[in-house]
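Shown here: the complex without one of its protein chains, the others still in place.
And now, chain A:
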Amino acid sequence: MEELLSVKYDIESGDFIRGGEASSNLKKLLNQLGIRSDIIKRICVACYEAEMNIVIHSVGGYIEAKIYSDHIEIIAYDYGPGIPNIELAMQEGYSTASDIAREMGFGGGMGLPNIKRSSDEFYIKSEVGKYTEIKIIIYFN
């Protein structure tokens, strides 16, 4: 499958002001490409949650989106601290977010479940002290 377009956004740790901009930029791009609005919404939910996870939980990372003719692949990669127990992290309501993040309305333990629910394919891998990588695939039809 031929890749039509690829974009990459660096995401800074703790940057709640710019947090969400990568998702917004991706959304504008998908609108320009004429992708169906219900599909765009699913992509936005998944991308926003992945982006905010990097802002809230990691030391920083990036979001890379590769757009193909019939699907999008989003990689959310951060440089640590990694997830010790992925099964636990995937449970709805489980969160390790700071009190400050919770006061801001984050840390409901819904991020990863929301990403999985919005995706057609969802992969997560992580190594403590090194990285977390999420791969999301959403089809356009």
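Structural remarks
We take it that a residue touches a chain if its C-beta (ideal position, glycine included) is under 8 Å from a C-beta of that chain, and two chains touch if they have at least 3 such contacts; residues count from 1.
Going forward, contacts and distances are computed from a predicted model.
Among the names given as "ABC transporter ATP-binding protein", "DRTGG domain-containing protein", "Glycine--tRNA ligase beta subunit" or "Nitrite/sulfite reductase", UniProt records the absent chain under the name "DRTGG domain-containing protein". Hidden from this view is one chain, which touches chain A at 16-17, 19-21, 23-24, 27, 37, 41, 44-45, 48-49, 52, 104-106, 108, 110-111, 114, 117-118.
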